[in-house]
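In this view, the complex is presented without one of its protein chains, the others remaining in place.
Letters A and B name the chains as they come in the text, with residue numbers starting at 1 for each one.
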Amino acid sequence: MKKIFARPMSLRDIDTHYCAGCGHGIVHRLVCEIIDELDIREKTIAVCPVGCAVIAYDYWDFDCCEAAHGRAMAVATGIKRVQPDKFVFTYQGDGDLAAIGTAETVHTANRGENISVVFINNAVYGMTGGQMAPTTLVSQKTTTTPLGRNAAREGHPLRVCELLSGLASVAYLERTALDSSGAVIKTKKALKNAFLNQLQGKGFSLVEILSPCPTCWGKSPEESLRWVKEEMTKVFPLGRYK
Amino acid sequence: MREEIICAGFGGQGIMLLGKVIAQAALKEDKYVTWIPSYGAAMRGGTAFCMVVVSDKEIASPYVDTPDTLFVFNQPSWDKFKAKVKSKGLALVNSTLVSEKNPPKNIKVASVPFTEMAVSLGNVRVANMVALGKYLKEKDMFKPKTVFEVFSEIAPKGKKGLIEINRKAIEEGFNR
Partner (left out) sequence: MNTKILMTGNEAIGEAAVRAGCDFYAGYPITPQNELTAYMAKRMPQEGRIFIQAESELAAISMLMGASASGKRVMTTSSSPGISLKQEGISYLAGAELPALIVNIMRGGPGLGNIAPSQSDYFQATKGGGHGDYHCIVLAPSSVQEGYDLVFLGFELADKYRLPTIILGDGMLGQMMEALELSAFSSQPSAGKKPWALTGCKARKPNIVKSFYMHEGGLEEFNKKLQKRYRQIEKQEQRFENSHLDDSDIVLVAYGSMARIARSAVDALRKKGKKAGLIRPVTLWPFPFDIFDNLLRKKKKIKFFVTEMSYGQMLEDVRLAVNGRAPVDFFGRSGGGIPTVEEILEKI
């Protein structure tokens, strides 16, 4: 009998710690599928974030490095510059990449570092228990915006793809979502583009993935997928930005 | 032998370079030497100075509080350092830019128009080397030959004219 579905070799066979309906598991798997398909597991070095995916290295069966909160791209810069023949990617959430690590994000992109960035945007700080993220939607309730994000006080959601699209050194920017199986397939395609760009020496590539966080949003997994599609994509339009 | 020197003037008068040439010459003659610059916001147009210590023994403190020799190229530097020169010390004063009616009595003051002499040589920037020439005359610290060797080592390549004018400046100062 032909095997048509299996766990990617790069993904370890362990129980998940992620909540039901969380998008991290899907993206972890997509990353591993692509690494297997490109046969680059033995030359991959991932930089894991501070946030819910802090222990991504428990799932991934390749070399991984920790980074301080927000500094993943600086760590990746150090790794890639001394080992340009390796495949280096960072995996970061919205607080990590777009709040505390904004400077690192903008400058790593602006230097055109030849790395790939997987950016999970779920509009909230998950690991610390649901505080406002830079990408939290206006009027979205979080533990630090109990009445909803007020644009006059907290500003508007930060749009990373739009922000980086003006930088000359950026090779590739795409925003995708995880709200349907079709969307997941598109996400995988975008991630593969970003990974291939690095292997071909094209420079800085980032994929922003709109991802559900049922626990911190106070919604069921199903409602969460709908919210990604109906609310998040309005503020964060999907598509290719560069 | 321990000679403590302060060179002071406006930024741009070649103060740091003067100190460096002295330091290089000292090294060439197998002496111990330290050179410390003042630096920072005061450099552009303000008072800049460096401290040089030359010794035949290992130098402990490189810090010069009371110099044996003071080079001054502008009025603020003279006002700042004149009282610090050691008794029987030497002050080489740029009389083009410094006026002094009552110099300290216990020191030797050599007032020479360094800037004016440099201008008549054709390059205001060699005022520092005119002063160095005067110093070599006043104090038998290094052979002028050693200083000329330093020039040819530190001058940018292809700038022979620069070595020549600096050499002339030394001679003018020396014969003054």
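The rule is simple: a residue touches a chain if its C-beta (ideal position, glycine included) is under 8 Å from a C-beta of that chain, and two chains touch if they have at least 3 such contacts.
Keep in mind that this is a model prediction, so the values were computed, not measured.
Contact with the chain that does not appear here is found for just one residue of A:C32, A:I45, A:L137 or A:L191, A:I45. Only one of A:C65, A:V138 or A:L196 touches the absent chain when the whole complex is considered: A:C65.
Checked against the full complex, the candidates B:C7, B:A23, B:M141 or B:I170 give a single residue touching the omitted chain, namely B:A23. The hidden chain makes contact, of the residues A:L11, A:C52 or A:A74, with A:A74.
In the full complex, chain A touches the omitted chain through residues 41-45, 47-48, 54-55, 57, 60-68, 70-71, 74-83, 86, 103-104, 106-107. The chain not shown here touches chain B at positions 20, 23-24, 27-28, 30, 32-37, 39-40, 59-63, 65.
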